[in-house]
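The other protein chains are all here in position, but one chain of the complex has been omitted.
Chains here go by letter, A and B, matching the order in which they are written, and residues are numbered from 1 within each.
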Amino acid sequence: MSFPDPQPHPAVPPAADVSRRSFLRTSAVLTAGLAALASSLRPLFEMDDFPSAERFMQKYYKELTPEEMAKVLRRIEGEVEKQYGIRPHVRDLRPMDGVEFVYALNLTRCIGCRKCVHACVQENNQSRDPEIQYIRVLRMPHGSLDIDKAEHNYAPESVPEKGYFYMPVQCQQCRNPPCVKVCPVHATWQETDGITVIDYDWCIGCRYCEAACPYWARHFNFAKPAIPKDRLNPEMAYLGNRPRLQGVMEKCHFCIQRTRAGRYPACLEVCPAGARKFGNILDPNSEVSYILRTKRVFIQLKEELGTSPRFFYYFDV
Amino acid sequence: MDDRPRNGRLNGRIRTAAVLWGLVASFAILAAAFARNPWGRPAPREAIPLVDPAFLSTATNRRSYADLVRAKEDLSDYDCYACHEKGKPPTLRFDEHQNLVIPPEHADIVMGHGEHGRNNNCFNCHNENNLELLQSRDGRVLKFQDSPQLCGSCHGPTYEDWEAGAHGRISGFWNRTLGLIKRQDCVNCHNPHSPTFQGRKPAPGPHPLRPPATPVRAGPVH
Partner (left out) sequence: MTRAIRNYLVFLRRCLGIAFVGDWRYYLWMGLLTVGCLLGLNAYAKQLAHGLIVTGMSDEVSWGVYIANFTFLVGVAAAAVMMVIPVYIYDNEELHDLVIFGELLAVAAILMCLAFVTVDLGRPDRFWHLIPGIGQLNFPASMLSWDVIVLNGYLLLNLHICGYLLYCRYQGRKPGRWFYIPFVFVAIVWAVSIHTVTAFLYVGLGGRPFWNSSIVGPRFLASAFTAGPAMIILALQIIRRITEYHITDKALLTLRSIVQVSMLINVFLLVNEVFKEFYSGNLHVASSRYLYLGLDGYHALVPWIWTAIVFNLVAMFLLVLPLSRSLRWLNLTCVLCIIGIWIEKGMGLVIPGFIPTPLGQVVEYRPSFNETLVCIGIWAFGLLSYTVFLRMSVPILQGRLARSNEGRGAEVASAAPASSPTRL
């Protein structure tokens, strides 16, 4: 690109010499401006979660050596003890070989009591205020699976109500997870046992995964999570229920601290109607294998999206 | 071209000075305002009550006779022959509508097993010759702790599902090599005399971060 010839402007004699007044004025503006700048940053002093150098530089989960991981776990235990006064036990549980977890939920049996919601909150140290709940129970009218007809806030005197069925929704641990695809920093990925996990110390909080999830299963910490001290669950896992920070995502991880130790997830244990079934689909003798073999009708929510969820809703009759 | 009056330059200098001093004042006010910090804090939210711990209990609906035996609890209420005579089957009384009349000693039992009073006979399940045992319609005599087999003698598909773990409650370890499970019996959830689940009060619903000012939707709309 060529520029036009410079338009003829006469060279100007130097401006009037800088007077003391002008100098005073300039410094006054600069000083006032800098004061305003410094003062504007004052709220940063109210931040009580300033990351330590160690946490700032922490490596990605998959790159941590066992020694580094042990150090990280001890650091987390120390942080939790400092905040809650209870020393937790934080482990890094690895997936078992030959295991792929599947969840089956019996829609004939669910009565919509929401005990699973609260058992999950208790087990997984979720924030009570702002409230984060991994499970959302939907009340659906008989005859329709149109989610736009779901009611989230039902509060009758007694459940189940006539004319409705209840469908709890949580992370479906999809085989083809859209959240994993869109995360810009690999903070969420799927492990070999099928659980989609989040490295809370790697997540940058962009919330793209939350936009991508078709099941509204991913939740964001808009503020520092508030967990009552007397309800803290001290049995924790790094990828599971250790307390999260402000600004990171979290979601159902099939109670990884329990299931990777061979136990049932908390939501299943508390369900009074036995509507929830969980197990290893690669084991032909598990109850979930039996269910997927014998029941005739399964619903995988939003199947047409190609997410291939590992969560199967079925009916007994 | 510019045809402002000759003293335009002076005007300009005055205006410049005014603007710059105005900026000094604005910055100073801003600095003070930031220090006082009157706006921008998160709005106070209504406190969300903690959930009643009763909703977190994993206890079953009811305890069965077999549970009481296992727990070695007081079984004096279950001593049938404290009142009944051995060897003499108790007599059942029916009212004019063919409904079973529950004697006052067993007033806590409410019959409701099957519609239209289908199962209106105690001895469909209880063994009239030995009240401490049960009996199925195909002639098997069963102990109380084997009651699932009795239920299964009519409810076949459900029994099959229960055996496979697909019906009812199992707690403990999905990985049976790592620990034991506890499989609940039928009567841990279902009252055998009136098996339909009672309704119960649901636990509190969700508290959204940004609730609507006025709730608009009360139920399904379309």
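Everything below uses one rule, namely that contacts are C-beta pairs under 8 Å (C-beta built on N, C-alpha and C of every residue); 3 or more make two chains touch, one makes a residue touch a chain.
It should be emphasised that the depicted structure is a prediction, and the values quoted were computed from it without experimental measurement.
Within the whole complex, the absent chain has one touching residue among B:Leu30, B:Leu50, B:Leu100 or B:Ala164, and that is B:Leu30.
Residue-wise, the contact with the chain that is not shown comes from A:Leu138, picked out of A:Ala28, A:Leu138, A:Ala261 or A:Ile299. Among A:Lys71, A:Arg175 or A:Lys224, only A:Lys224 touches the chain that is left out of the view.
Residue in contact with the omitted chain (choice from B:Thr16, B:Ser57 or B:Asn129): B:Thr16.
Only one residue from A:Gln83, A:Gln190 or A:Gln246 touches the chain missing from this view: A:Gln246.
In the complete complex, the residue from A:Arg74, A:Arg94 or A:His152 that touches the missing chain is A:His152. Touching the omitted chain from subunit B are residues 1-2, 4, 8-9, 12, 15-16, 18-20, 22-23, 26-27, 30, 34, 39-42, 208-210, 212, 216-217, 221. For subunit A, the residues touching the absent chain in the complete assembly are 1-7, 9-12, 14-15, 33, 36-37, 39-47, 51, 56, 60, 130, 132, 136, 138, 146-150, 152, 169, 178, 181-187, 202-208, 210-216, 219-224, 245-249, 302, 305-307.
As a working rule, only the chains that are shown with their structure count from here on.
One finds 24 Å separating the Cα centroids of subunit A and subunit B.
Listed in rising order, the residues of subunit A touching subunit B in the complex are 25-26, 28-29, 32-33, 35-36, 38-40, 42-43, 96, 104, 106, 111-115, 117-119, 121-122, 128-131, 133, 136, 141, 148-160, 222-223, 228, 231, 259, 261-264, 268-274, 277-280, 286-287, 290-291, 294-295, 316. Touching subunit A in their complex are the following residues of subunit B: 17, 20-21, 23-25, 27-28, 30-32, 34-35, 37, 40, 42, 45, 47-48, 50-51, 55-58, 60-61, 158, 161, 164-175, 177-179, 184, 189, 197, 199-209, 215, 219-222.
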